[in-house]
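The complex appears here minus one protein chain, its other protein chains still in place.
Chain nomenclature is as follows: A, B and C, assigned in order of appearance, with residue numbering initiated at 1 for each chain independently.
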Amino acid sequence: MLTPSCVTTNLRVRYAETDAQGVAHHSSYIVWFELGRSEWLRARGYSYRDLEAAGYIIVVADLGVRYLMPTRYDDQLALATQLTEVRSRSLAFRYELRLAEGPLAATGQTKHLVLDRVSGRPVRMPAALEQALRQTS
Amino acid sequence: MLTPSCVTTNLRVRYAETDAQGVAHHSSYIVWFELGRSEWLRARGYSYRDLEAAGYIIVVADLGVRYLMPTRYDDQLALATQLTEVRSRSLAFRYELRLAEGPLAATGQTKHLVLDRVSGRPVRMPAALEQALRQTS
Amino acid sequence: MLTPSCVTTNLRVRYAETDAQGVAHHSSYIVWFELGRSEWLRARGYSYRDLEAAGYIIVVADLGVRYLMPTRYDDQLALATQLTEVRSRSLAFRYELRLAEGPLAATGQTKHLVLDRVSGRPVRMPAALEQALRQTS
Partner (left out) sequence: MLTPSCVTTNLRVRYAETDAQGVAHHSSYIVWFELGRSEWLRARGYSYRDLEAAGYIIVVADLGVRYLMPTRYDDQLALATQLTEVRSRSLAFRYELRLAEGPLAATGQTKHLVLDRVSGRPVRMPAALEQALRQTS
């Protein structure tokens, strides 16, 4: 099931996110994608924090990034986060990171499993999360 | 060109690498893979530091990770890093991360470009690096 | 010379900034203070990025933090950054980090030196920076 919804998160590269090459370290993009997911859920009126409080966790099962252009300290970035798949126990997102001026800096995708927080086993996601994810608008 | 050489790096999960799920954050694996590459080069008698001093940088162009099992604070991990491709301007590695007791915790792969440090343009890698990479043993 | 100027930066705790204790890792506060300094300079119409482009760097010489209350994923924080000292080759800041609801979560202070980017030696800061720092309002 493809869900075309897209949420944009605005970021600025932090100094601590750079490395000795003078650009943002490639692991920083992973942290930004996670931020994009948090903001995507928040835009749907859902909080990942509440999900954990309810006894669930969402983990990353698979991750891919293509780095197209370097980003630098203080660069303003626009991260577009799009839900690409929802199943009863899993979900997937796709990301496009652009320099504020326009060019695409990176693309990525992640696959996730919903787990029971205590047992660590995959479980059917709670109805409130599924509803937030399947909402069309 | 497939190069079967493999170098193992031993790691312990740092507390700062964990997150509120109680496990190592998924971005920590990216940092460990980078460490694996450093150690791979060192095992061949080559230093990435010297490469940068000579006016080159190696950047990550593409990255993928599959997370199979969580890892936790103080876990001892064995990271096997293998060079999988060498071309005149690019290279690729593959990673297998195991809990010291045996089970596979994650696998990954990265593709890299060699750039001129000043211009940021792809260049043919220096002979000393190519030799270290193509060495068979 | 005490300069009472204060700039407030609003933050949200990122998941990647938490640790297995379920709270923001104590090193995350150091990154937030740095963000506070960037925003403080920006509020004065000055950019640290331009300073580096002009051949200078500002380094941290001394740092102190008191942790008063834990902060957690998704907490909204207000970081007040205040310049407390300006000399020709050094400066100092003080920080107060509050949970958006009010209580003080941490306080800190940092001392900095201005260095020549190439030689790494302490130098008199450029006039434009000194002017931005000594501005009263």
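Everything below uses one rule, namely that a residue touches a chain if its C-beta (ideal position, glycine included) is under 8 Å from a C-beta of that chain, and two chains touch if they have at least 3 such contacts.
Keep in mind that this is a model prediction, so the values were computed, not measured.
**Q** Considering the whole complex, which of B:7, B:31 or B:65 touches the chain not shown?
**A** B:31
**Q** Touching the left-out chain: which of A:25, A:98 or A:111?
**A** A:25
**Q** Among A:42, A:72 or A:87, choose the residue that contacts the chain missing from this document, as touch is defined above.
**A** Missing-chain contact among the listed residues: A:72.
**Q** Given the full complex, what residues of chain C touch the hidden partner chain?
**A** Residues 20-21, 26-27, 30-31, 34, 52, 57, 59-67, 70, 120 of chain C touch the chain that is not shown.
**Q** Counting contacts across the full complex, list the positions on chain B that touch the omitted chain.
**A** These residues of chain B touch the chain that is not shown: 14-16, 30-31, 34-35, 38, 47-49, 72-74.
**Q** For review purposes, identify every residue of chain A that touches the missing chain, sorted by number.
**A** 15-16, 18-20, 22-23, 25, 27, 72-73
Note that only the chains that are shown with their structure count from here on.
**Q** Would you mind checking which pair of chains has the most C-beta pairs in contact?
**A** Ranked by C-beta contact count, first place goes to A-B.
**Q** Which whole number of Å gives the spacing of the CA centres of chain B and chain C?
**A** Computed from C-alpha means, the inter-chain centre distance equals 33 Å.
**Q** Averaging only over C-alpha atoms, locate the centres of chain A and chain C and give their separation in whole Å.
**A** 28
**Q** Residues of chain C that touch two or more other chains: which are they?
**A** In chain C, the residues touching two or more other chains are 15-16, 72-73.
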